[in-house]
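Note that one protein chain is taken out, while the other chains of the complex remain in position.
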Amino acid sequence: MNRGANGGNRMKTVVCPGSFDPITNGHMDIIQRASGIFDRVIVLVAANQEKRGFFTPPERVEMIRRVVAEAGLQNVTVDSDEGLLVNYIQRVGACAIVKGLRAVSDFEYEFQMSLTNHKLLPACETIFFTTSARNMYLSSSIVRQVGKLGGDIAEFVPACVYQQIRQKLTGGKEQNEGGLTDEKSGIHPQ
Amino acid sequence: MNRGANGGNRMKTVVCPGSFDPITNGHMDIIQRASGIFDRVIVLVAANQEKRGFFTPPERVEMIRRVVAEAGLQNVTVDSDEGLLVNYIQRVGACAIVKGLRAVSDFEYEFQMSLTNHKLLPACETIFFTTSARNMYLSSSIVRQVGKLGGDIAEFVPACVYQQIRQKLTGGKEQNEGGLTDEKSGIHPQ
Amino acid sequence: MNRGANGGNRMKTVVCPGSFDPITNGHMDIIQRASGIFDRVIVLVAANQEKRGFFTPPERVEMIRRVVAEAGLQNVTVDSDEGLLVNYIQRVGACAIVKGLRAVSDFEYEFQMSLTNHKLLPACETIFFTTSARNMYLSSSIVRQVGKLGGDIAEFVPACVYQQIRQKLTGGKEQNEGGLTDEKSGIHPQ
Amino acid sequence: MNRGANGGNRMKTVVCPGSFDPITNGHMDIIQRASGIFDRVIVLVAANQEKRGFFTPPERVEMIRRVVAEAGLQNVTVDSDEGLLVNYIQRVGACAIVKGLRAVSDFEYEFQMSLTNHKLLPACETIFFTTSARNMYLSSSIVRQVGKLGGDIAEFVPACVYQQIRQKLTGGKEQNEGGLTDEKSGIHPQ
Amino acid sequence: MNRGANGGNRMKTVVCPGSFDPITNGHMDIIQRASGIFDRVIVLVAANQEKRGFFTPPERVEMIRRVVAEAGLQNVTVDSDEGLLVNYIQRVGACAIVKGLRAVSDFEYEFQMSLTNHKLLPACETIFFTTSARNMYLSSSIVRQVGKLGGDIAEFVPACVYQQIRQKLTGGKEQNEGGLTDEKSGIHPQ
Partner (left out) sequence: MNRGANGGNRMKTVVCPGSFDPITNGHMDIIQRASGIFDRVIVLVAANQEKRGFFTPPERVEMIRRVVAEAGLQNVTVDSDEGLLVNYIQRVGACAIVKGLRAVSDFEYEFQMSLTNHKLLPACETIFFTTSARNMYLSSSIVRQVGKLGGDIAEFVPACVYQQIRQKLTGGKEQNEGGLTDEKSGIHPQ
């Protein structure tokens, strides 16, 4: 990256990576902020084949596409990848990774990741946005736990995600159970 | 909750939730503090059916009952539940969740939980006590690890719990091993 | 304090100490939560004679009294003291100190204070409430800084406090300047 | 800010505020990263009239201009202001505040500031970059302390800043002493 | 330990425990610092039989021995143990446990461990070194993840370790997969 001679006419693309299992209102908050500042935002779903999730990566991609379309974010696209993040960054010509920060523990982990990615690809910046105060408590894990215990998650996720979670929890109980067994149960009495 | 018109004659009940696998001197410290301030304290054991523990939920309830009785805490009762914590709070008419704080990492997680529970049930407060300095290092996980490696845990747990841990570790080795395999081994050389 | 035999009919008084220079919506949030749970809440203004503030201690007491009255919190009283906090606690027969937590840095300082106060007076508990997400960014210092630089603080403080700050900042510029010189200027370009 | 319809042809300006007393290699790291990603970067020196610094605000502006010119960062300009940061942001039409993060304590303070600024001006985003590992220990305060005690600060600041600090410390001892008296002395035996 | 009469002629041995799966440049940094200050350093590999790693404990011991020999650290030996750490400390007559600190989250966990070990064996001190800035982002887990996704880890680990990781990842895919399935995937798009 030619710093200081950035050229005002270059298209600025950023990548917003995550597991998004499922996407929450907190994720959407960060995606919207990024889409207001950068020319193009790629939401990138981690397609880790060894780790079974609540939704499959294709289901997650599909949900994010619907949520992004409903929000009218025309400069946001959604993709999925299972390789090294810096390779993807390089392939699409992105100038930065965008991450949201909620708390100190987020910060430490993300800081370590940003130093590692910078080492692997020096031209790769990591940029952090902080979530709105109203989304500070939100995480995909909390959404899954509350949903599973029958709590009301309508205010935690976009409307179309809400429908799909309810459907999965009521209709497809058997095949999904596995994805939830290793939850750290915080909403539960613990 | 009608704030500001709380009515001095209302019975104040709080719930102290946790996995208590097993109860430690640190837990007892918090329970005693709460029992000195509130009219009634319910110690609530999480009965998560998917996650196998060291002791079963009924064993944990039984142990806590003995410890509480030996300490003469007459306004403390013990219960177990597997649903959403805020539902339990509402059912028993508790005014607050009571949690102990030992360290910054506790604080962040508990803060997130308290914001989520407040969102799910606005009338539900979370109140934090800090542990005594002498109990700062204690956790159920450390007790299990030290016990399993043959270390002396007599000063970490109430006397009757100590007996039951020793018994389980010596007599029932086969069936309990599973509950310990996922320990983060910190007492071990690591 | 006779723990475990607390007696359901004892009146529970807590003290909510602070400098309250001035009281913010974040402070009021904590005071309201405490007033919903305890029988009597004493808001205690630190009257530190060596440290000159923005408002004088009597001005602060007066403002809090008005705010508390407007909020209809009948079990809340306001007082001021310049001695050791544990002595005050003992004098009024309070069972606990109540503090609000906003962030990790708050937590560490408050934790140290609670251990010290517990050492000075073993019967004295410190109980923490966490602020609502919407008040997480609020502090008296931020209110003073934003107000002084002409920013809109109407949403940060109760209405009657807002009037007094505006009045002090426009009418009484000369005598108050001193109280602001040592601000850590965060709202300012820095 | 019309999010999601950001328009790829809009010029993106960010403001990088600070006291810069003096600018360090760590500051330059952040400024260079921002200049590689955004179309225009304004480095904004806080001109707080009540707080006396080591260098005056005009001296700081002048030094930053020289350092930025030497680094060939053509899309970076330097300015100074004493008002509310969000007012400046609005006046110049910037889309975001850019800040560097070094540590957890930075993070907490900056998080609080970003929530406050977002409240004062909802269209105002705060974006964080993390410093390179090699600059993690750097701060203007450390540079001033080490310099004053005669330590070698050549690797901590740009070359032209180094000259000016040495000059100020040797030639102008009397008038500058005041600016250093309130240092938290960490390099000193303490 | 007879404090204050330590006797200048006593041999000082410290133990540097860890899982070292595999040893990184960050670990070597700490080991070298310790070997420069203490008379004898024992690097102790945790041989936890229940938890399957990437390399087996004997493989790890062997690799560390080669790395230590190549670095010419003549006062460093390597051992492996599966019991309680304080028992090992006592058996070899070590005066302290040596650990490296990288971040706040490290600190909290290590603090808790040091208090526990001090309780189990009062004569056992824990001494912390901080890593060099250039190694702050390094962990065995990151090395394994980056390696597995095909990233270049040559700068993260000593040369001979690099060879063994490449060999294991290419030749022995089937039998090692298990050791990686529970990784928290941070380098991956997440």
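Here are a few things to note about the model shown:
When the chains are written out, they are named A, B, C, D and E in that same order, and each has its own residue count from 1.
Note that in this section a residue touches a chain if its C-beta (ideal position, glycine included) is under 8 Å from a C-beta of that chain, and two chains touch if they have at least 3 such contacts.
All of these numbers come straight from a predicted model, not from anything done at the bench.
When the full complex is examined, the chain removed from view is found to touch B, C, D, E. Residue D:Ser139 is the one among D:Thr13, D:Asn75, D:Thr116 or D:Ser139 that touches the chain missing from this view. Counting over the whole complex, subunit D has residues 102-105, 136-139, 142, 146, 149-152, 155, 177, 180-181, 185-190 touching the chain that is not drawn.
Think of the hidden chain as still there; on subunit B it touches residues 104, 133-134, 136-137.
In the full complex, the hidden chain is touched by subunit C at residues 15, 17-19, 44-48, 50-51, 81-88, 104-105, 108-109, 111-113, 115-117, 119-120.
Here, only the chains that are shown with their structure count from here on.
Think of it this way: of A-B, D-E or B-C, only one pair shares over half of the A-C contact pairs by residue number, and it is D-E. Of all residue numbers used where subunit C meets subunit D, under half belong to both copies. The two sides are thus made of different residues.
We define each chain's centre as the mean of its Cα atoms; on that basis subunit B and subunit D are separated by 47 Å. The distance from the centre of subunit A to the centre of subunit D, each centre being the mean of the chain's C-alpha atoms, comes to 31 Å.
Multi-chain contact residues of subunit C, defined as those touching 2 or more other chains: 104, 133, 136-137.
Annotation, chain-chain contacts: A-B, A-C, A-D, A-E, B-C, B-E, C-D, D-E (touch as defined at the top).
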